[in-house]
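Below is one structure, written out as structure tokens; comments come after it.
With one protein chain withheld, the remaining protein chains of the complex are depicted in position.
Every chain is named by a letter (A and B) in the order it is written, and numbering of its residues begins at 1.
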Amino acid sequence: MTTPPTTEESKAYPGQSPRPRERKAVAWINPFKRDASYWGFVLNRVAGLGLVLYLFLHMFAISLLLRGEAGWDAFIDLTTSPVFLTLDVILIAGILGHGLNGLRVALIGSGVLVRWQRQLFYVLMTIAVVLLVVAGILVFTI
Amino acid sequence: MNTQASKYSVLVIGGGSTGAAVAHDLALRGFQTTLVERGEIASGTTGRNHCLLHSGARYCVKDRESAVECIEENTILRKIMPESMELNGGLFVAVNDSDMDYMTKFIEGCEASGIPYRQLTGEQARTLEPNLSENTLGAVEVPDGVFEPMRLCMAFLATAKKNGAQVLPFTEVQGLIMEGNRVAGATVWDRVQKREYNIHADLVVNAAGPWAGNITKLAGVDVPVVPTPGVMTSMTGRLSQRVINRMNVSSDGDIIVPQRNTSIVGTSSYTVDDADYIEIPEDHVQMMYDRGSEMIPLIGQVRPRGIFVVARPLIGRRDEGGREIARTFEAFDHARDDNVEGFVTISGGKTTTSRVMAEVAVDVVAAKLDVEAPCQTKDTVLLSYRDYYTI
Partner (left out) sequence: MTWKVTYRIDRYRPGEESRTDSFDIEIEPHRTILDGIEKVWALHDRTLAFRHACHHASCGSCAFVTNGVEVLPCIVEIQDVVENGGEIHCEPLYHFPIVADLVVDMGDFFDKMRLMEMPIITPTDPLPDQPPGEYNRYENCIECGMCMSACPIVATNPNYLGPAPLAAALRTIKRPDSSPEEKARVWELVDSEDGLWRCHVAMECTAVCPSDVDPGGKIMELRRMATVNRIRSLLGMKPKHLVSE
């Protein structure tokens, strides 16, 4: 994702060849930003990547069915361990965050409720947290 | 293509409104033009000016020559830089009896200088501009305007570049190349590549504003240019659409210029020796708020957005406060005055008159080089400032 360095001369500064900036693949993360919408964007990207990764893990897990009953039972034991349940909660956090923020992006991106985009973010994330807490309790008690 | 002019190369020192207009005029007449500026274009006096396109009314009582110059250039700049300025006019307001007494002289001055005007009662003025003080007793409407200095310079320079000029920012003049008593160019330092090199020229034009004296010293010459700073405060809020001036003898803090969503109050006047770094005097800042609120009371209540000071080049002897020195410009042909050939200084003036300053300076250049090249800047519409970055 980097542009190769060119020696194109600057028109506003004749005789100078400005150094192009590297475009790193993670250039979109800047820990100094304070705006809530920016962190919504980061959350969506990170959760999105995480969910894609989960998709592959899930397909791998389902493929364990091909190994017959013994292998499957061993896997089911693993899935009820506390570590795994915690990962499940993280997964639900990702789904809720990405989903509800995605709903916001879809609305804003069609030009709806643009003036309230920050308030919408806070409201939807609050709903996500509430639902996450409920889901977390359910995951660990059922 | 003026084949006579194209044989000669001219170096312009200074990238403010004077230098930019000179470079444009030179390039238009066909000279090989190079402009050097030690910082970014308009980073000196011009960048921090009051952004006021003068109608000339400010000078119509005491300095009629200046007033006529201003109204003529006002009309010309509107033509050559279309759609580049806020053109909502201006008001000279009277908020006390002293101001009202001045009105008769003021109107006479406007008439004598050819400045179109319209007399208004206090109530009419306050209807037109609702934020004016309740004390407004009367006003006169004149064709003031508002411009952006950096974009003005870039419009001149974009056109100059189109006509073949070379513009070199971040290039600082270190010395003048002397051949006997002739200036044959300059030794410059490229601040980016950190290298020194020579630029040879048939003639050097010194347009360095308040630093003009620093440049002339390099040829062993003096010019009576006095660095004279003044404080301005840009206040949050577009408190008027028109430029608001005080109808009285010119003094401090008597102009409020709207620009986008701000109102710029200015200015003051005092002299310094070194124009490179000037501390902002707090009492002057307070004076801007106080004087500004006499015309628009909200000035004293809104937050300031930017507070700035820069030295202006005033021609004349050092004087107390600097206010009495006229804001005229002057072209110094150093061959005539100081026996140094190939060297012209153009200094003083204001951005409103930068085009005519350039015309005078380049007329001197053409005469010295014995080139027949009439000035065409009155009628040449300039390119957009955005082209500066892309030509």
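Before moving on, here are some points about what is shown:
The criterion applied here is as follows: a contact is a pair of C-beta atoms (placed from the backbone, for glycine too) under 8 Å apart; a residue touches a chain by one contact, two chains touch by 3 or more.
Computed from a predicted model, the values in this text were never measured in an experiment.
For the chain missing from the display, the contacting residue among A:12, A:90 or A:139 is A:12, taking the whole complex into account.
Only one of B:18, B:33, B:55 or B:84 touches the chain withheld from this view, namely B:84.
Contact with the chain that does not appear here is found for just one residue of A:46, A:90 or A:108, A:108.
Taking the complete complex into account, residues 39-43, 46-48, 51, 83-88, 127-131, 148-151, 170, 191-194, 232, 234, 238-241, 258-262, 264, 276-277, 280, 305-308, 310, 384, 386-387, 389-390 of chain B touch the chain not shown. In the full complex, chain A makes contact with the omitted chain through residues 1, 3, 10-13, 16-21, 23, 25, 27-35, 37-38, 40-42, 44-45, 105, 108-112, 114-115, 117-118.
The definition used in the following text is that only the chains that are shown with their structure count from here on.
Distance from the chain A centre to the chain B centre is 54 Å, each centre being the mean of its Cα atoms. For chain A in complex with chain B, the residues that touch the partner chain are 11-16. Remark: chain B residues 166-170, 190, 192-193, 388-391 touch chain A in the complex.
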